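Each chain you see keeps its place in the complex, though not every chain is here.
Naming follows writing order (A and B), and every chain is counted from residue 1.
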Amino acid sequence: MIPIQTEKRTLLTVFTEATLEHVLIKDIDRLGIRGYTICDARGKGSRGVRDATWDESKNIRIEIICARPQAETLLAHLQERYYSNYAMVACLSEVEVLRPGKF
Amino acid sequence: MNSIDPVILFFLFGLVAGLLRSELKLPSALYDSLSIFLLLAIGLKGGQGLATQPLGPLLPQLLAVVVLGVVQTLIAFGALRAIFRFDRPNAAATAAHYGSVSVATFAVAAAWLSSRSIDVEPQMAILLAVMEIPAILVGIVLARGVSKDTDWRSLGHEAFLGKGVTLLLGGMAIGWAAGPEGLQPIKIMYFDLFKAVLALFLLEMGLIVSRQVDELKRRGLSLIAFGLAMPLLSACLGLGTGMMLGFSVGGMTMLATLAASASYIAVPAAMRIAVPEANPAVSLAGSLGVTFPFNILAGIPLYHWMATQLTGATP
């Protein structure tokens, strides 16, 4: 087998309130990011326990694989727009993908 | 003698279980399903009633409840700013909760009246749907003023096509188009099981309300005072409006209950997006932790008693 050719991309993971889902999807689209994945979640942070027992306390977890600059732009946007008023945590990490043109 | 309504007992059970930190919780898909069911059933019932009467008199009523919603929101905002010293965003968001309505409270009132065979005007369901909305818009304007970058389109979308309004209006349309006869084959589920489903829903409401207690403790008495005073004031406005519109005792009780009730589904979701600086825990502690239990435990019988007094009817 030929060794596979991977390329580095950045994975941005966002933990936040489920109410924001629609709004964040619009932001992502607007920034020209081409894909994302969302899971339902619950958790705890500086804004207290969010245990997903009803609408107001549901969290989501968004993952976005993209080029570093895009990830930074989105992260900066999140920080500026949402960090101070919403339960939100985000982090970046490095991943390897095939088909780099896709991200 | 009337024993306590099982629906209320379910609520108290959930409340106690929650306060004792029991491990009881309903799957969130069940909670969602129950609320979809209740909204549809309320809509169907109202729509079926509308099918048997002229729609003409509806228009002034719709206008009246829109005004009622707006006035309530403004009063709540004023009181929260002036008396309770809330900052602008929190006052606006909380006022929007109180200017809007609560479907669960409506459902409890409907069950309470029907178990006493007190008739209610069928259009109540449509008034319920309509009263959800104006407070949201007013609340946003109060928080932000009218500025160019308010995204009215998506706010309108949120307000008119949110889950609750869609289900109420859709249910009404179906009930109206099918009429009492057409609904016959589905009556057993949407009408006969209504109260039992409401009971289960209120069990979960009790659990949710129990989680507001911490926030209430943190806020002290002022939130409790507001959460009790506001529904009483609103109920009076509702009774007045109902009288003006020539409603029956049942209809007046219902409109008073609607006015007195505070939203905890549609409005929090909308305010979270539109007024991010407002802390949702505050509004919810008031609307869920104080006003909701007050209305279903003491408010409804009280509003009914006031309606009978006002109309001079024998209770």
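Note that a residue touches a chain if its C-beta (ideal position, glycine included) is under 8 Å from a C-beta of that chain, and two chains touch if they have at least 3 such contacts.
What you see is a predicted model, and the numbers here were worked out from it, not measured in a lab.
Student: Can you give me the copy-number formula for the whole complex, using the labels shown?
Tutor: A x3, B x3
To be clear about the criterion, only the chains that are shown with their structure count from here on.
Student: Residue numbers of chain B touching chain A in their complex, please.
Tutor: Residues 25, 28, 31, 204, 207-208, 211, 265, 268-269, 272-273, 276-277, 280-281, 284.
Student: Across the complex, what residues on chain A touch chain B?
Tutor: The touching residues are 17, 19-20, 23, 48, 52-56, 58, 82, 85-86.
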